[in-house]
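With one protein chain removed, the remaining protein chains of the complex are shown where they sit.
Chains: A and B, in written order; residue numbering restarts at 1 for each.
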Amino acid sequence: MKTTRREIMLFAGGSAVGVLFTPAPWRLLTDTALWSENWPGIPAPARGEIRARYTNCSLCTAGCAVRARCVGDQPVALSGAGGHPLSHGALCAFGLAGHHLPYIPSRVKQGPVKEAAAAVADGIAKCGPAEYVVTLDLRPARTASWTYRRAMAAVKNGRYVTPAVDSSVAVDLSKARTVLSFGVPVLDGWGTPGNAIAARPGFRLIQAEPIESRTASMADQWLRIRPGSEDTLAQGLAGQIAHAAAAEGTGLAEREIAALAAQLEQNGPVLVLGSSRLESTGRTIVSRRETPVPAEWQKAAPVTDLASLPDGSVRVLIIDESAPGEYLPWKAIEKKLVADNPVVVALAWSREGYGRHAQHVLPVGVYPEVAGDIPPAIDSVAATFRLSVPLVPVPEACVKPEEFVAAAAGLPVTDTLRERADAIHKAARGTLFTYADTKSVELKDVKADDFWKALNAGGCWIDAPDDKAPAARLTTAVAELRPVEESDLPLVVVLSHELTPGSPILSKLYQESNLRLGPNCVALHPSCGLEDGAKAVFETLLGKCPVAVTLDAGIPPGLVQVSASPAVLDLCASGARAKVGRA
Amino acid sequence: MASPPRPVRAAPERKTPVDNPLDNMDRHFIARGAVRCSTPKFLLWMAPWAALLVFGLYSAALCLIKGLNQTNMDNRFAFGLWIFLDLTVIALGAGAFFTGFLLYILKLDELRSVINSAVVIGLVCYSGAVCVLAVDVGQPLRAWFTFWYPNVHSMLTEVTFCISCYLTVLAIEYVPIVLRNRKLRQVPSFLVFEFELHKLIYVLAGVGTFLSFFHQGSLGGLYGVLRGRPFAFREGLAVWPSTFFLFIISAAAVGPSFILLTTWLVQKITRKRLVRPEVLQLLGRISGSLLAVYVLAKSIDTLIWINRTSPETGFQAWQYYSWKPFGTWILVAEIGVCGLLPALMLLAPKLRRRTGWLVSGAFLACAGVALNRFVLTVQTLALPTLSFDRFLSYTPSWQETGTFLAVVAYGVLVYSFSFRYFQLFPQERELKLEARQVEEERELVGRY
Partner (left out) sequence: MISANKQIRAARYGMTIDVDRCNGCGACMVACSVENNVPPAHEGATDRKGLTWIRVYKVDNGEEYPNRRTAFVPVMCQHCGNETPCVHVCPQQAVDVDPSTGVVGEMPQRCLGCRYCMAACPYHARYFNWWDPAWPAGMEKTLNPGVTPRMRGVVEKCNLCHGRWHAAKEQAAAAGKPDTEPVSYVPACVEACPTGAIHFGDLNDASSATAKEAAEPDSFRLLEKLNTQPKIYYRSKKDWVRGIAAAPRPGGAGKENSRG
């Protein structure tokens, strides 16, 4: 019997209808939901016991106390450890994402360690009589800094260079009734955030700067002065020039300056930040004892200023960029190098700093991977000693900057942090504050081993208060005189300091919102003729670099606010002139 | 036609070229008596639209594979070109249900000459809209969730259900048109099936009207219920905001206009007479009267909104028009230039008889509805709600435009195919015979 086409069609049709009465098609339909829930790259979460570990954040000298929530040994979240007498449990946006740092894409992962060591040794050997071997330490006053100083003392013609930081002086916010800040970001990344916030109700903040920064918007008074006129205002307030002249130079009204001067007189003690022309009053700036150091270390090279080195005299330069700190423009460094084959080694965790200029870039461990101490913050009246402890293993290819420099100088490698801790313990003063139980004990009641254990489990040594500490002067400050450059470029640069590079999650703050100025971004008044987000070229007398434009009606026309990344700092400082053109 | 039909000379035999087998084969599918261009010419017409369709499918594929980041929509402009397109084509495709309603329920027999075309347009509009929706959602594989976990409070659930059902109805209404094809009707079972199906036509028309009433309305309700967007929010009757009813009236008003427009366009492109002018004028009159009702209702609604609804939410109505480029001109354009004006044009009998005025009126009416949908989708989202929002603008990306053009190309292709092989215009043959008679009479007269 032949099967006709009609019968096949009937069968097919009937089956189609019949199958709808079975669970099959409906199950397949619900299964499509599974397909839509699976996608390439689903991350697998860590599994393990959840526990807390304590450390200190080493992203800046605030060194805030950190409580890391760990799954097994892997930190998955950071928060401020509560009760700390200085940081008060606060942790800034950058510190909150600190546990991401080992994984940032711009991280240096490999480097020619042996070649670099050989080149350094070679350079040291070849060093002529008027030539120097220099270690540039971007975050001085650490224990590692002492190793560098000792190493440079051990090397012939060794010099230890740092940016201008005076760690023997501290600012006491609690003693101020007025704070006059010349562009210093008091409430946005200066000192220890928790401390500034806690002390805030006690003083009147007057912020003098050309662009309304976050600090200016939170201040009690914002003085919109012209860029480069900070010194003029300071002179006017110090009585060195007439108020009228100061008004003309700064763009403020004369009565504003007179009123300000009166305020400073009546509402003291006054803390002045950002200008050394005007003196702070009262005990708002005091000298600070140094954290004790082993006696053997005193045979160390003194601190040298980069500018004091003759041009073309540095044969070997080792830059420790392992701890985020100040960035000195490369041009200033480059001119100090010898003309023929200088050896430049950068110990960096990101390619975006000196990694762009150095011959040899060596990978180093980053914040949650390595142990290191954090020098006391500028607003810590007492000396401190706190460790950033390793929470995750450091990659094998990384070098320890301290060991590299010590090896180059022929110094034996020792556990310098332990030695320092023991020296502090020997001095037997101050208190130990532990984070896990938020208890404070006198150091003399703690054994040396227990002290070391406590520091590694999350703790902080705080020096005894020194009521006899004399008032001092802050000779070095952020944003000193910034006169405006003479040139025919149309815009005046105002730098905005953000801590970059950092975790990619920080894109929330600048790429996925307009809260902060992102890296390689400039902010201009909407009348600039460019569109928001436009690709542009930022050009100064020293060169150019690509940037993205953000429009902000709060930027006065004629100014350009630039995010101070190393690429930008190589091209300009605040007060430079620039132009921004379409790419 | 009082006089008896004169003997008509046989139409000159068109010789089918022996050496074009494709043409020969193709001819068998075309209705007897209908004059259609040669196959190569037809393919030449279809080719660019097919190319556009391919490009559009590529754009859509990019959006499906790489994700919606291919579009320029963003968190503020959650809806963009595609939703505006969907709302507009569904409003324009309302001619399908409304013509069916007028013909089968209200027994306006003159519309029999356009109902098939209306059904095809409706099918094309709705299926195109559904395809674009499938690309517009972030997870198309979950489209069935709305049926499985419906939210009875949501207008979008209602839209999904009704549009899916109505698309099925349209497909069923399209089947007889297909089955009446010259070759297909040679299959007896198809002929029987089509005959039986035709008995249901009144049911289908009724169901189609019912479903359309609800989904056209719900599409309006989508915006009218947004209490978080005072620009779009309207008061109404029970759970239905006024936009529910306004959308129904506007869709019913513009449906006939769109049929009018497309018929006129097809007549122009094919250089044939397909419907009697009276039918187009009837469509224009229906459209005009409904448009007049719509303009009245919309004006009242707008006044209530300006004076009561919006101020009660803390948003003064004039604020909405203070952001460039959306000034008050857009309100005037929507209700006046593209609402009242075409209504008057289409209602005036003298103007209706002139094709230029008729077609312009229909075009303005369609433009008005498109503008109304645009205002509710794009302007609603562009306007700030929080005081620290910015007014943002949006331009569709090429992938979005490509997908939109794919729908247009798809529409033209399907319609062209249907026009060639199916009888979309029953009056065509009749009109052709009349035209030939008139021509012969003229010849005869000319002889003498």
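The criterion applied here is as follows: contacts are C-beta pairs under 8 Å (C-beta built on N, C-alpha and C of every residue); 3 or more make two chains touch, one makes a residue touch a chain.
Predicted model only: the values in this text are computed from it and were never measured.
Which of A:97, A:151, A:260 or A:398 touches the hidden chain is settled by the complete complex: it is A:97. Considering the full assembly, A:197 is the residue among A:9, A:29, A:197 or A:244 that touches the omitted chain. The residue from A:259, A:515, A:537 or A:583 that touches the chain not shown here is A:515. Touching the chain that is not shown, out of A:25, A:202, A:533 or A:557: A:533 (per the contact rule at the top). Note on the undisplayed chain: of the listed residues B:139, B:168, B:186 or B:307, the one touching it is B:139. Looking at chain B, the residues touching the absent chain are 67-69, 73-79, 136-139, 142-143, 145-146, 148-151, 153-157, 160, 222, 225-230, 312-316, 318-319, 322-324, 380-381, 383-392. Interface residues of chain A with the unshown chain, by the touch rule above, are 33, 36-37, 39-47, 71, 74-80, 90-94, 96-97, 99-100, 102-105, 187-188, 193-194, 197, 212, 214, 217-218, 222, 224, 503-509, 511-516, 526, 533, 552-554.
Rule of thumb we're sticking to: only the chains that are shown with their structure count from here on.
We define each chain's centre as the mean of its Cα atoms; on that basis chain A and chain B are separated by 61 Å.
Across the complex, chain B meets chain A through its residues 139, 141-142, 144-145. Put simply, chain A touches chain B in their complex at residues 29, 32-33, 35-36.
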